[in-house]
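With one protein chain held back, the other chains of the complex are shown just where they sit.
Chain lettering (A and B) follows the sequence in which the chains are written, and residue indices restart at 1 in each chain.
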Amino acid sequence: MAVTSSPAIAGRPGLVSLVFQRKSLLIGLVVLGAITVFAVLAPLIAPYAPNRLSVVNRLQPPSGRWWFGTDEFGRDIFSRTIYAGQLSLLVGAAATLLAAAIGITLGLVAGFFRKADGIVARIIDAMMAFPDILLAISLVAALGPSLATVIVALGIVYAPRLARIVRASTLIIRELPYIEAARALGVPTWRIMLRHVLRNLVSPILVQATFIFAYAMLAEASLSFLGVGVSPEVPTWGTMIAAGRQYVGSADWMTLFPGIAIVLAVLSLQLVGDGLRDLLDPRLRKDL
Amino acid sequence: MVITASSGVGTGAALALPPHVQLKVEDLQTYFIQGASTVKSVDGVSFSLSRGQTLAVVGESGSGKSVTSLTIMRLLAHPGRIVGGRVLYRLRGGDVVDLAQLPEKRMRAIRGREIAMIFQEPMTSLNPLFTVGDQIMEMILLHESVSRDEARVRAKRMLELVEIPAPERRLDQYPHEMSGGMRQRVMIALALSCNPSLLIADEPTTALDVTIQAQILDLLRRLQKEIGMSILFITHNLGVVAEIAHEVVVMYAGRVVEQGLVLNVFERPRHPYTRGLLACIPDVRRDRTEGGGRRLLNAIPGNVPSALDLPTGCAFAPRCPLVVDRCRELPPLIPVSEDHLSRCWRYDDL
Partner (left out) sequence: MTRYVIRRFLGMIAVMFTVVTIVFVIVRVAPGDPAAVMLGPDATAADIATLREKLGLDRPLILQYLYFLGQLLRGDLGQSIFLNMPVLSALAERAEPTFFLTLFSILIASAIALPVGILAAYKRGSLFDQVATTLAMLAASIPSFWLGLIFIQVFAVRFSWFPVSGYGGPDASFIVRLSHLILPATTLGIVSSALITRFTRASMLDVLNDDYVRTARSKGMGEFQVVMKHAFKNALIPVLTVIGLTAALLVSGAVVTETVFSLPGVGNLVVSAVLRRDYPVIQGALLVIAALYVLINFVIDMLYLVVDPRVRY
């Protein structure tokens, strides 16, 4: 016997147990779930209305009455923080969906039509040359600032990342022998290819989309902080931190809590993205 | 070859080797221990290698032959470690040390200078970012206090020694500018640049095509005659063993199954595994003249068992044509004739 004990050879483990085996994925999902629940149930959980002014109670430090303190208008920061989660999650999710729609379409077009490929590939490269925040604020400036604009801008900014993956995969699959054979026989191949490409791409798209979700939330916060995104009156984590900027050193809680909320949200998304990558395709691990 | 049982010499006593012996491995055990699972990659291997001689260790992948060589060099990757046994080695000054016990710092002075190694993949064993000259000079400068100019002269001489044409120009080339055979020559030049007493060659010809393979073997034989180093030759190819080695150790699943002089083992293999391996050898000489077609006659059915799932008793039993009930019990290494051991109950039926 060369082996003192051998690992148990189990059957194909279920998805749930696979998730439980990955601690970081589990932590990410739990935190993300908690944030989502808080945001969705904000009207039930929040002790105060997010915009209820109370000038007498302005700039109160955290206490039993105001868990996260109050801001310069006496609004409850805890309530505003969980309401802000609604908008941050909404912007992140919508921008990710839009980026996926644009990116997958562009990638497929580039991969399927040789003639379009040169142009699309170059556009993808050029888009990646713009720093994400800079491109986003320029787009917002061009389109006029509003919630919808921020979503559109971020969707455009992050689309090339997905387009790149889809294009590369499509280019590989179109060279597969049976696709070539089908093409030689005159069978319309795009339908077969589409099915194959999409099936192969589910995992990498899902993983990349998770990261884009994270980046989009960070970018939205940055835009709101810079004052070029949604209106400063709307509570988002970015606008709350921007408002707290004047009170750094005197009312630190105004910046502290929304910041922690962003970090938790982005971190949990990254944990989920990492965990999904390991779970769905260990080969993807390398290209971070 | 003399095989002795591990003697009861205490660790405090001075170590000794018979004067003609360069390296003696005694009951070496190298395990890979990860959590609760243990893989016994090398499980009680013993052999000794005389000065100026060549010993071949033969086996399929997973037999433990490469782990044996890495153990001697103490280059085991985590989680591999030496669990038992001794690796007695005669230093240039005549002192004998146990490499298995030596502190890493002293081991470092031995690697490259006393024991050098060449590897299977000449394409990847040289660093792509440094010139060939730099890589040879680096070795010389590591172990000897000579100037860079002197080291360069020595490096050039080494390239001449391994029959590389235009050595001065080659010194300034990068590995990617050379063919596989040329790179293996560079590896040999590198390995021999500090005049080691022992060269460990881990499948040095496997990745090369047949003609180049023969050239490299010729070169190693010639260099051994000129320099007088011992060679520990690791291979899966018994055909190569016949060309270069004096003695042979056949390994299977971490254990020695047969060992002896090449002449004896080849003439009458006393283990069914060795017999199977011998039957697989394409006739090297005929191959060379007929254009090197590779054929596997009479290949042994089945695969090396997983190291995590070894059968009790003889590890070869599941694949063995001669298997009997008794094979459930592990045979010891049985002396079958002078200097010839076999780990098979039925050695006499072979």
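Everything that follows uses one rule, which is that contacts are C-beta pairs under 8 Å (C-beta built on N, C-alpha and C of every residue); 3 or more make two chains touch, one makes a residue touch a chain.
Please read these numbers as outputs of a predicted model, since none were measured by experiment.
Trainee: Specify the residue from the set B:Lys40, B:Arg113, B:Lys156 or B:His236 that touches the hidden chain.
Mentor: If we include the chain that is not displayed, B:Arg113 is the one touching it.
Trainee: Looking at the full complex, which residue from B:Asp98, B:Glu121, B:Glu150 or B:Asp339 touches the chain that isn't shown here?
Mentor: Only one of B:Asp98, B:Glu121, B:Glu150 or B:Asp339 touches the chain omitted from view, namely B:Glu121.
Trainee: Which is it among A:Leu25, A:Ala46 or A:Ile241 that touches the chain not included here?
Mentor: Within the whole complex, the residue contacting the unshown chain is A:Ile241.
Trainee: With the missing chain put back, one of A:Leu41, A:Ala101 or A:Val263 would touch it. Which one?
Mentor: The single option touching the absent chain is A:Val263.
Trainee: Which of B:His20, B:Arg92 or B:His176 touches the chain that is not shown?
Mentor: Answer from the full complex: B:His176 touches the omitted chain.
Trainee: Suppose we count only contacts with the excluded chain; which residues of subunit B make the list?
Mentor: Missing-chain contacts on subunit B: residues 73, 75, 77, 108-113, 116-117, 119, 121, 124-129, 131, 138-139, 142-143, 174, 176-177, 187, 190.
Trainee: What is the set of subunit A residues that contact the non-displayed chain in the whole complex?
Mentor: Spelled out for subunit A, the touching residues are 122-123, 125-135, 137-144, 214, 218, 221-222, 225-228, 238, 241, 244-245, 248-249, 252, 255-256, 259, 262-263, 266-267, 270-271, 274, 285-286, 288.
In this text, only the chains that are shown with their structure count from here on.
Trainee: Can you compute the centre-to-centre distance for subunit A and subunit B, using the mean CA position of each chain? Integer Å is fine.
Mentor: Measuring from centre to centre gives 54 Å for this pair.
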